[in-house]
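Every protein chain but one is kept in place in this view of the complex.
When the chains are written out, they are named A, B and C in that same order, and each has its own residue count from 1.
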């Protein structure tokens, strides 16, 4: 029989994650938070509904949070009627939000004072991965607590990594997305250049795909978006801008130069500011194509 | 019995390429150019030695050039006593140098006026690949001429791509190296950040290696250089700066924005200006590590 | 007879400002804060010494703060035993620190709830201006409160501007320093280029001084620092990096693109990271000169 799990934050990502946990047989308590519709949906699937994060914690061994940013995480865990008020020594809190690792570590320190443990477990894989249960989790925090929750992660994801102390899950995700953003801009600039100079985009993709300029952007994103000139998300530019902002802010706090990361962040924000925030993050390629007067995708 | 081949430019790359052609049974003529030592070495292996590029062309069906930059290529092909003076209609010139595609196209137009054909065939794989005969060639130019020379390319390399009209080989190489440079900077910034924030570099490399931030830089270069804190080339920063310069110059000529490529070029040039030009191009990681006060490679 | 003034934060800038107020005949109370030496010095000149910011406020009509950054300002004004606990309705708080205008506005809102008024009044002019009483003040906040304090500002400075609502003093200072930093980098790049290309720096400065590329950097800073190859502050790079950081952070919060400001901030931080933080901010010119192998100042 499964552990008693609490789940707070049942939005686009959280709802399908919670469903997969229910399907795997875990007992679940959730609570009202912003939008009642997905809460009712989970209730029909067997979840209990508590009146506050505190009450969720009273009824659970492990509480999972999946929230937009640090202020919400802080309020739900540390605020009045928050998780920590209901938690007992030994309780585990898993935060799957992408937030500043400095905020994570600050919250975790308070959590630890009550004898509880916090794991930061940001994920990648998007809504599709959340529905399919194929997310990747990068988990920071106590190794024993991590092992105790392995079955929970495996109900929601496919690749589960313990990457270090608390906060390191967030750090790893931000580092990954910093490179993702930079690599994307490399693809945008090089493909606009290549096509305008006379190459076919498919030829460029094929040859670079076995060469030193290759990247996951070329393998995973390019064929579905830029090569088809369609930018339905996927991974929204708004979210990419948020993650780049967090990465660059962390770098500033730690005195790490980010000359290329900063340029990248500026270009992403520029395109977001042009009203493309809800498109796939690869939509930044359209800025280059518009200015160059060229279409990477070629004729249809 | 093999074609009659001319080979001009027998330096670090050219000499082993020429040796592999001799080994494969091609008849070869070379000529004095800068340094006599490798010319004598090829003579002992059976190559004829002519007195000028013109005479090389007289004695060959296909002439290969492997030179530092556009002015040398222009002089050897179009200059007095150059290849074109000795070539006959139907002769093929293969230029394996990395130069501006606009220069390539300018030279090829003159070559075509004499009824000859020019292929641009820049390569990747470095000195090691040249010795092992495992280079990658990206070839632009007439398809029939390319097919006629396939045996020549296969004697020197492993992956042979025909990528479009004349100049497109150069374009593809520059696009690849533009992305290579940008991706490298992403790795430098993200790994310095991750390690200073508390991650192990190996953990970061492992998890990103299966995630969206992955790149050939992480797979091919990082383990041999930055993770070992050793920067013997490999691919010299001087050459990387040359290629980035050519790519950005082409982008400027074609009105392609390169906001991130320009930042990348500036950082590469900065480290080159600090006296690191003859190290491996990944040495740019040391700038970040020095400023951040951290070593990615961990303790030795 | 002068107003009763409190003064908290008597460091490099604050001490000479407080002395000028005493000289102008204001009654002053200060209190221990970090370093007792300047407090004793002011005591000998006639200032009272209270035991806490709260007690300072009890004894004063207007309290001036001059502190490193927002957390200190917040603690001294809003914290336990802080100014607000001792203030009475009608009291005025003047914060001369350079901090985020968002923090200023947050603090001012709390101050207003108690019927007090806050003016933000960051200054420029450096230690020399503080000693000479020639500072420039850019003041935000209630116009009547500003006018009521005009005599105070005039005792410490020469140019006194009321620039808008509370927070606008900080905004104006950050905007000014954002341009100052960017203009400095323009000077560094153009003068290194000009000198290496063969111009005399003095000729370049003279002609640009009457042309469209002119800036206060050329008129005020260049002759004293870069043209003499000496970088004693003046305005420390550490402080410039702090101000640029605040400006860029504000821009990010307000969705303003800063493509050039971000590059500038990165270069400033880079030179700071090379150990030059305590030199004059113009020391960034040495990075360019070192890489270019040229000295702008010419032979000595």
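Going forward, a residue touches a chain if its C-beta (ideal position, glycine included) is under 8 Å from a C-beta of that chain, and two chains touch if they have at least 3 such contacts.
The shown structure was predicted, so the numbers you read here are calculated from the model rather than taken from an experiment.
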Of B:93, B:174 or B:270, which sits in contact with the chain we cannot see? B:270
Which listed residue (C:67, C:152 or C:180) would be found touching the missing chain in the intact complex? C:180
With respect to the chain omitted from the figure, which of C:81, C:134, C:214 or C:295 is a touching residue? C:214
In the complete complex, the non-displayed chain touches which residues of chain C? 101, 124, 136, 138, 159, 161, 163-165, 167-168, 171-172, 174-180, 182-183, 185-187, 189-194, 196-200, 203-204, 206-208, 210-217, 220-221, 247, 250-251, 254-264, 266-267, 287-288, 291-293
Contacts from chain B to the absent chain lie at residues 245, 252, 255, 257-259, 262-263, 265-267, 269-270, 273
Suppose we count only contacts with the excluded chain; which residues of chain A make the list? 259, 263, 270, 273-274, 290-292
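As a convention for this text, only the chains that are shown with their structure count from here on.
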Just to be sure I understand: the centre of a chain is the mean of its C-alpha atoms, right? Then which chain's centre is nearest the mean of all of them? A
Between chain B and chain C, what's the gap in Å when you average each chain's C-alpha atoms? 52
Where chain A touches two or more other chains at once, the residues are 255, 257-259, 262-263, 266-267
